[in-house]
Each structure stands twice: as structure tokens, then as C-alpha cells.
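Every protein chain of the complex appears in place save one, which is left out.
So, chain A:
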Amino acid sequence: MTRDLVARIGHAVLILIVLVVILFPLYWMVAASFKSADQLFRVPPPWLWSPTVAGYVDALANSGILRALGNSALVVGCAVLLGLMVGAPAAYGIARYQFRGRKEVWFWYVTNWMLVPVVILLPFYMTAVKLHLINNPIVLILVYQVFVVPLIIWLLVDQFRSVPVALEEAAQLDGLNRFTIFLRIALPLVKPGIAVAAILSGIFAWNDLLYAFVLTPSDSARTAPTIAMAYLGGYSVPWTKVMASSTMICAPVIIGGIIVHKYIARGLTLGAVK
């Protein structure tokens, strides 16, 4: 009886420790964003302080963070849309047909998902330079398909499989062709799955630093993660401003991550775990 109680308490304490370790850095970032420089550098750090939005005002006033957030939103939105347009039919094809070459097709998606980014970055960079497309968001939208498409396909294959085949067979008897069945019957039934796929692949596109760093380096074209790096160049780092910007950059992906948290493990491993 008492042994059981001790075990239970130990268990709860363990979980609480894990929660604190995970959440503390996040708290520290948000807390730092509401401190003045003086409060931020004070040792020992104040646990209670009068919050100030000076960091946010500073960041919003003169660093182009809004523009960078806008650039990121545009690039991610378009990348996810393009990914869905080619990924949704592909997922349907994989889920509904047994065909020769299916394994090779799947291997190709997995290879793209595992691909080391620098391999395609170099030719993309040289081609973009040649075509004067450096700093053009189109290049980023295209290059992100390398991980957006496999992720979307994987998540939607799972979804399409759960749509009852009988429904589609009935439609087939009514004389609808396969594409119409896909568009009118299967696709509307997997709407929640589409939302999950869009959010999860969007998180990855939003978080990219390497491609954006090289392909859209200018002040007007750079994305949110890149702009955070721009502060580091100077002699002293404006930490309150950096943390305010960081909080703004992370907020959308943290919210998105919480929404799709059930699908993250299965999504990232392309379905290798149940």
C-alpha cells in the first residue's frame, strides 16, 4: 500500500521534472522578452519584475521583423499549397492502387525526406544566381517541396486508407471517374488530415534556416529565422530585442505543434511507428 503510494509520487515527480526541463527555457525566452536590459543582465536574476514591452517595441520599430514574418508566412503558405496540390493526389494513388513500381516511388519520397539539404542547395544557389532569382521567394517555395511533399504524402496516405472503399465503389457504379471520385468524395472526407499535413509541413518550412540563409539573404526578402541571426553580427547583442523577436518567431510553430501533437512522431518517421 505505502510502497504503491511512494511509487506513484515518484512517478509524478519524474513527470514534473521532465515538464519543468522542457518548459523552463521557453519560459525564460518569454520572460526575457518582457524584461529591460538592466533586468535581463542582473545577477541573481529577478524572479519577479515589472514587465516591459520595450523589447517588442524595439524589435517592431527598426528591425524589419514584421516584414520577415510576412515573408515567412507567404513562403510557407505557398509551399504548403503547392505541396498539397501535388501531394494529395499522390497520396490517393499510393493508398488506393497496388501497382508495379510503387515501392520505388515510395523509396524516392523517403530519399527526398532524408536528403541532406546542402546537396540540392548548391545547384539551387548557382541556378538562382544565373536566373537572377536570388531573394525571390519562389526559389524557397520550390526548394521546400523536398521535405513538404513527402511529409504531406505520408500523412494523407494514412488518411485516405481510412476512407471506406465501399463509398467509392458506389460512386464508381454511378459512373464517376476516378479523378472525380478523388476530388468530390475522398478529398472532402480527409479535410482534418489535410489540416494536419498542412500544419506539420508548414512548421518545417517555417523553421528552415539554411536554405533561407543562402537563397534569400537580402533585408527585404529574408525570412523570420534568418532575421534573428542578423542581430548577432554587432559588438553587443541586443538581448531583449532578440528574445522579443524570438518569441514572435516561435509563437506560430509552437501553437501549430500543439495542435498536431498527436501526429508528430508518426509524421516525422513517415509512418514507421504506429
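FYI, a contact is a pair of C-beta atoms (placed from the backbone, for glycine too) under 8 Å apart; a residue touches a chain by one contact, two chains touch by 3 or more; residues count from 1.
The rule is short, and it goes like this: contacts and distances are computed from a predicted model.
Peer 1: For the chain that's not shown, choose its UniProt protein name out of "Aminotransferase", "Fe-S cluster assembly ATPase SufC", "histidine kinase" or "Putative ABC transporter permease".
Peer 2: Going by UniProt, the chain not displayed is called "Putative ABC transporter permease".
Peer 1: Write down which of A:66, A:114, A:131 or A:195 is the residue touching the left-out chain.
Peer 2: In the full complex, the listed residue that touches the missing chain is A:114.
Peer 1: Quickly run down the residues of chain A that touch the omitted chain.
Peer 2: Against the missing chain, chain A presents residues 8, 11-12, 14-16, 18-19, 21-23, 25-26, 28-29, 32, 40-45, 82, 85-87, 89-90, 92-100, 102-103, 105-127, 142-143, 145-146, 149, 153, 157, 161, 165, 168-169, 178-179, 182, 203, 206-210, 213-214, 224-226, 228-229, 232, 237, 239, 242-243, 246, 249-250, 253-254, 256-258, 260-261, 264-266, 268-274.
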